[in-house]
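Removed from the display is one protein chain of the complex; every other protein chain stays in position.
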Amino acid sequence: MIVNMSEGASEEQITHIIERIREAGYQPHVTRGTTRTIVAAVGSGRRHEIEALQVAPGVDNVVAIAQPFKLVSRQVRPHRTAVRVGDVEIGGDDVVVIAGPCSVESREQLVSTAHAVKKAGASLLRGGAYKPRTSPYDFQGLGEEALKILREASEETGMPVVTEVMGTEDVELICEYADMLQVGARNMQNFSLLRKLATVRKPVLLKRGPSATVKEWLLAAEYLLSGGNHDVVLCERGIKTFETETRNTIDLAAIALARDLSHLPVIADPSHGTGKQSLIAAVSRAAVAVGADGLIIEVHPCPERALSDGPQSLDFAAFEKVMRGLSAPLRGIAGAAREGITVPA
Amino acid sequence: MIVNMSEGASEEQITHIIERIREAGYQPHVTRGTTRTIVAAVGSGRRHEIEALQVAPGVDNVVAIAQPFKLVSRQVRPHRTAVRVGDVEIGGDDVVVIAGPCSVESREQLVSTAHAVKKAGASLLRGGAYKPRTSPYDFQGLGEEALKILREASEETGMPVVTEVMGTEDVELICEYADMLQVGARNMQNFSLLRKLATVRKPVLLKRGPSATVKEWLLAAEYLLSGGNHDVVLCERGIKTFETETRNTIDLAAIALARDLSHLPVIADPSHGTGKQSLIAAVSRAAVAVGADGLIIEVHPCPERALSDGPQSLDFAAFEKVMRGLSAPLRGIAGAAREGITVPA
Amino acid sequence: MIVNMSEGASEEQITHIIERIREAGYQPHVTRGTTRTIVAAVGSGRRHEIEALQVAPGVDNVVAIAQPFKLVSRQVRPHRTAVRVGDVEIGGDDVVVIAGPCSVESREQLVSTAHAVKKAGASLLRGGAYKPRTSPYDFQGLGEEALKILREASEETGMPVVTEVMGTEDVELICEYADMLQVGARNMQNFSLLRKLATVRKPVLLKRGPSATVKEWLLAAEYLLSGGNHDVVLCERGIKTFETETRNTIDLAAIALARDLSHLPVIADPSHGTGKQSLIAAVSRAAVAVGADGLIIEVHPCPERALSDGPQSLDFAAFEKVMRGLSAPLRGIAGAAREGITVPA
Partner (left out) sequence: MIVNMSEGASEEQITHIIERIREAGYQPHVTRGTTRTIVAAVGSGRRHEIEALQVAPGVDNVVAIAQPFKLVSRQVRPHRTAVRVGDVEIGGDDVVVIAGPCSVESREQLVSTAHAVKKAGASLLRGGAYKPRTSPYDFQGLGEEALKILREASEETGMPVVTEVMGTEDVELICEYADMLQVGARNMQNFSLLRKLATVRKPVLLKRGPSATVKEWLLAAEYLLSGGNHDVVLCERGIKTFETETRNTIDLAAIALARDLSHLPVIADPSHGTGKQSLIAAVSRAAVAVGADGLIIEVHPCPERALSDGPQSLDFAAFEKVMRGLSAPLRGIAGAAREGITVPA
């Protein structure tokens, strides 16, 4: 931490900062420039006490040097982590595709989708039971009934299932049915939920919040790891910007960046990332090319009849085409991007 | 709802849309232009079924005409709502000021602050017991101990207290101690929490999410009203933009807009809205001038020793100065802004 | 400038940085922490050479301490600047209102508007001759004809006129007719234009760009001052964010911030800042309350027939009402905001 004194700071003010740095458990190192003085806090102490000095008299600003996250960082763990979900490994050699409908609407809808996406090369099944909807008047999900249908579909196809958990009160129930729990983008900083999920023995898919920086996203993951759950997969799904032609702006560079900063696997969600059927094939290819460990894609038997997210859902034929578009060519790029992986054939 | 067909749409595709509009419970009205056809869905039916037509063949896009919220809107309730918290009324004739520390740190800290802010003209006391912190390594609040201290301070000063609730599991406990429950910005779309709070008999202070549009904010309030809790106060606290010199960008026009669209009271949070002590006086004046029904301001006995939000907290003298800056002159502006109100003297 | 070495930086790498700092004209001061080393560049040298060290081996990042602007800053000139336009002073004791149509459409339209806004209390007349339009198919302005009409209206009413200059090739001509030259938001970083305007003897109204930080805005002004033109008025007109209900998000806190950082006058544009007639009165009051030295407001005899910006233009009656809403009450707030000013009656 570095405390930059303002230009006219008095000796008394500088002395005060030096004392406060010592109080906070750090050693102060003073550098006197021609117009201003800086005081570094060296060693390890109570970080927030230095941050608060920002408002001490004579201080211009306080700058943090070290990254604020620990367990998720590659400095602590240089090698990449792979997360197992059932017998599927995310972050290993293969690009893993998770597919399924936005919401579970009926047994028939889910099971037919499960078979279709499996045949096309998907490894995990997604489906919403509890749905976070902007309006209280929109379809809110079938709840436990949906969880049972997910379980059935999983047993019939052999695919592990991932579903969203919206609140701490649902965690236990969902753990009985699902193989992986998803934290939705708007819950990325629901710290009660994160603390609860830190204690369960299920892998977590942590979506990036629509206004979260990469650092805030990694700190949300840090809640899970520091609470005891190391099986975390990050998911980039687009951020909120001024562009309205796409539902969100998918930040593909953030996938490469998150993989530089952290050892955790990172996947991409081209469905929410674009909100547009027509862009999903291209963005899926790009996500794999940038180094994503997987994709999560919304598929529905008849998107124009979907109870949620129809405009961004693919029908079976379109999904199969996306998968074909990924498989052959990516064998090459995957090599460049991820040093020796294979792609679902 | 209006379905815009694309330029080359076939008769068959247009017919399909007409049928689907009928299926969804609306009446279809067709307008044929020189290059394209539009089909309006008239009456009231199942909105999402029309939205999903966006991906039907031959459709260019679907446009919604009516606002998606109901109970919060001025169309449903043209007169402004006032919300009582203890014996204080928010949304009535007076501009109400809520003040106190970001976090409750000790009995002494809170009680001294309570007395100071009351003396300066504040009507409600704020203080965090459960803190949403970006990093798991930051101070997370004193929990129930803080709630007890808040209650004591309230009894000693006669000021009702407002404190944040982070998860459904804490709602019951907090209701025992607090007079008003705050939903933090990052929980604005925590729909589990909103649904729970819709069932309690305490007023709710609903902060706007950092990436929420005004419409999404009003729809979050709609969760509370449609679930049975009509005592909702909205709070603008800044949105996330590219500007880094301030912690957030406070969107003061959104206060005027929210008051145009909704009958609910709207207050401003200049502390989080700017993140900077030096801007709080000016932004407080502006918020009242734009029509805010109140302000929520962070105050700490010694900001440079605060366990959270020090850089944006005022000490007692600075808070008193802000209040003096508001009182006299605003008598006039309040008249212009809000037709006949008084400001705390 | 501070160079933060990465954790594993070698002695050789640290030595290299020390040498490079000397080469750039600074003195190096080294602080060795427990896990990392920082090297401060003290004195005054070639800043960009230190910035470029960001990519030197063993460097984590480079942090600038001092503000990058000089002549516009209050450190160089602590007292506020007032800018004269004809016999009107912006940045003096009075809040100055600039009003008029978005585009000059005809002699009659402009002259009637000029008389109306003058009567209501405006001091300067605005009107576009050369219009920056998103689409090439939209009305592009009447050019020199509009300039002549502006001059006539100025002579008839005694109000100085301000009009936008879009390119260097128009500067000379516009200088013959206008009293103040406006740089539009989308030209804020048109450095060719700024360099040209630095050489003319007319005051410049510099709008903030839709994606410019306050620092970038002040650096754009620095182009004008460092090139010799000190008569610069800043204008906040809203930034581009995800909110679509308003045309832009007006950043009123930035007005207070710009006045803290710079001695230049700062005015607000509630017309572009909101894009909505219904919000202009409230936002105008708030802008004055936050400390703005003036306002620029679009007025048109019949907004629904305006060739540009109709939705945000006020008719004469609405403008007069806004002015009445400002005058009486603001006498008070202006006192608080700006220490002893008067408002147009």
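Letters A, B and C mark the chains as written, and numbering starts fresh at 1 in each.
The rule is short, and it goes like this: contacts are C-beta pairs under 8 Å (C-beta built on N, C-alpha and C of every residue); 3 or more make two chains touch, one makes a residue touch a chain.
Owing to the predicted nature of the structure, the values given are computational and were not obtained by experimental measurement.
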Touching partners, among the displayed chains, of the absent chain: A, B, C
Sole residue of A:Ala185, A:Val283, A:Val299 or A:Leu314 that reaches the chain not shown, by the stated touch rule: A:Val283
Hidden partner chain, residues of chain B it touches: 2, 4, 7, 29, 31-36, 38, 40, 42-44, 60-61, 63, 65-66, 75, 240-242, 244
For chain A, the residues touching the chain missing from this view: 211, 213-215, 239, 241-246, 249-257, 260, 273-274, 276, 278-279, 282-283, 285-291, 325-326, 328-337
Residues belonging to chain C that touch the chain removed from view: 20, 47-49, 51-56, 68-70, 132-139, 166-170, 186-187, 189-193, 209-211, 216, 219, 222-223, 226-227, 239-240, 277, 303-308, 310-311, 313
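Here is the rule we use: only the chains that are shown with their structure count from here on.
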Touching chain sets, computed without chain B: one piece
Longest centre-to-centre distance from chain A, chain (CA-based): C
Cα-centroid distance, chain B relative to chain C, in whole angstrom: 30
Multi-partner residues of chain A (at least 2 other chains): 240
